[in-house]
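A protein chain is absent from this complex, but the other protein chains hold their places.
To keep things simple, chains are lettered A, B and C as they appear, and every chain counts its residues starting from 1.
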Amino acid sequence: MRLALDILTIVAVSLGAIFFLAGTVGLLRFPDTLTRLHALTKADNLGLGLVVLGLLPQVSGPLSALALLAVWLLALLSGSTVGQLLAGKAAVPDPDRAPTLTPGAGASHD
Amino acid sequence: MTNALIVDAALALLVLGLALWVIATRAAYRAVVGFVAYGLLMAIIWVRLAAVDVAMTEAALGTGLTGLLLLGAAARLAPYETAEFDRRPGRGLRVLIGLLCAAVTLGLAAVVLLLPAPAPSLASLVADNLPPTGVGNPVTGVLLAHRAIDTLLESVVLLPALIGVWSVAANPAWGGRPGSLPRPPASSALTLLAQVLPPFGILVGIHLVWNGADDPGGKFQGATVLAAMWILVLIAGLREAPALRERRLRVLLVVGALVFIGIGASGIWLAGAFLAYPEGYAKPLILAIEAVLTLSIAATLGLLLAGPPAGDRPIGTTS
Amino acid sequence: MNDPTLFGLCGAALVGLGLYGLLCQPGALRKILAFNLIGSGVFLLFGVIALRGGGVLAAAGRGIDGDPVPQALIITGLVVAFAATSIAVALLLRLAETSGRTTLENEAPPAPSLPGERASRPDGES
Partner (left out) sequence: MPEFLLGAAAFVLGTVALGLMRLLRGPGHADRMLSAQLLGTGGVGALLLLGVATGVGAIAEVALLLALLAAFASVAFVSGIQRSDGRGPPSATAPAAADSPGEHRRETA
């Protein structure tokens, strides 16, 4: 039993770390703000979720597990809200460079 | 311990890189974004330094409140920036300053490397004297029992700071509503966040204060979270900032320090010294002080962020 | 005890960097940022000293290690630093609003000359 839980931890945490990597790669490689936002919010929250899932078997009591879940829910809430706010504002230009976005690009993004 | 060392080295390098970015980048807005990221990493460093109380304060103050304050200022000052950059000192002077600053760094580094080997410490003293206070968290014990005078002075010094912020207002605006907060146009996402997050944040704030007696946490961390939630509601436009002339608000600002001073003064004849607690009553008194101080500090921090009164019109708008 | 030394050196470098920014950046907001960096470096040095002085409480069975007295002082310092920053920002915004300047010099800035010739990154850091 202990071994199975440890394996679950290792698998889930590793997967989560890979999702963090994927989010970072997307942030660096994707062509415009909205696709970067997509990579970030999806992969990032999934990454944190998997890390939390992997840590659940390792904590001592139900209260600590609850705290872990609360952290994840909080990150989900703030991540999605800020993603929504940012997606609406992504077309604001930096003084350096004109934006390359078209307004319709965000239509398919939830 | 190699993995731990990798974490530490990565943190130190990242923090230095971000500090370099904060100093060297051209636009203040970018520097401030870097500074917020810097604060995040500092919170992790405090955890690595086994200072969880400090990490909480840094996470709450350094990234949250300071971020809002500086981002708002950077956004408003952006138009003035182009003229700024060309007023840097000349290259030769910069190199000279750089060398002198490097000398300061080297001196401090030497101090760090040559610290006395059996480190001087008050930890055992605190550990010995913690049980009489009834408090389990040594940092809270130090803040409210052993070095209570520091904490008292600090909670008092926040008030002159607030008066200082208010004082830069134009004369007719005095006593009006603070006007420095950004007011984005109403959006459903922001409204949702401002409705969902504060109940949770208030819970966390109270938890931190209550838990602060025995575990890491305390009134500063709790008060910062409360202030942040209040400011979030104000930014989302769900509530109007209170007019600063309101009597209730003023009472709320000073009640924490007054209660602290009152209990401290009663200690003169109950326990024989200013800020001493009577035998057996230390913990309830500390908790009472913490509770009231939390409210006052939260209100003060929130109003420091909200800025000077601006009459009826937010400062940033052009009429 | 290698790790606290690492962060101590980091704190020393932060103080130097912040000092450089405080002296070399003309904009007052950048000076405020640099000042915060200096403060942060000093707190970090203090935190290293706190960690070196720890061990007693851990031996007494508490999980948290470190000398609580410097840690309490750092918390106090962080709050006071925030208050000072907010005053500085309020003063700066007022200065910009009334005089149109964000630097601390006396006379109004002349027309900017030849922007773009300077290096984008000041050199000479440690």
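Throughout what follows, contacts are C-beta pairs under 8 Å (C-beta built on N, C-alpha and C of every residue); 3 or more make two chains touch, one makes a residue touch a chain.
As the structure is a computational prediction, the values presented were derived from the model and not from experiment.
The chain that is not drawn here is touched, among residues B:V33, B:C101 or B:L143, by B:V33. Residue B:I44 is the one among B:I44, B:V142, B:A241 or B:A306 that touches the chain missing from this view.
Among B:G67, B:G264 or B:G307, the one in contact with the hidden chain is B:G67. What subunit A contributes to its contact with the hidden chain is residues 6, 9-10, 13-14, 16-17, 20-21, 23-24, 27-28, 33, 36-37, 40, 44-45, 47-48, 51-52, 55, 58-60, 64, 67-68, 70-71, 74-75, 77-79, 81-82, 85-86, 89-90, 92-94, 96-97, 99.
Within the complete assembly, residues 3-4, 6-7, 10-11, 14, 17-18, 21, 29-30, 33-34, 36-37, 40-41, 43-44, 47-48, 52, 55-56, 59-60, 63-65, 67-68, 71-72, 74-83, 170-173, 182-185, 190, 193, 197, 200-201, 204, 208, 211, 215-217, 221, 224-225, 228, 231-232, 235, 311, 313, 316-319 of subunit B touch the chain that is not shown.
Criterion: only the chains that are shown with their structure count from here on.
Centroids built from CA atoms put subunit B at 28 Å from subunit A. The distance from the centre of subunit A to the centre of subunit C, with each centre set as the mean of the Cα atoms, comes to 30 Å. One finds 14 Å separating the Cα centroids of subunit B and subunit C. For subunit A, the set of residues that touch two or more other chains is empty.
Within subunit B, not a single residue touches two or more of the remaining chains. Across the complex, subunit B is touched by residues 2-21, 23-27, 29-30, 32-34, 36-37, 40, 43-45, 47-57, 60, 62, 64-69, 71-76, 78-80, 82-87, 89-94, 96-97, 100-103, 105, 109, 112-113, 115, 118, 120-126 of subunit C. Listing the residues of subunit A that touch subunit B in their complex gives 70, 74, 77-78, 81, 84-85, 88, 95. Those residues of subunit B that touch subunit C in the shared complex are 4-5, 8-9, 12, 15-16, 19-20, 22-24, 26, 28, 31-32, 35, 38, 42, 45-46, 48-54, 57-58, 61-62, 65-66, 69-70, 73-74, 76-77, 80-89, 94-95, 97-99, 101-102, 104-109, 111-113, 115, 119-124, 126-127, 138-139, 141-143, 146-147, 150-151, 154, 157-158, 161-162, 164-165, 168, 180, 216, 218, 220, 297, 301, 304-305, 307-308, 315.
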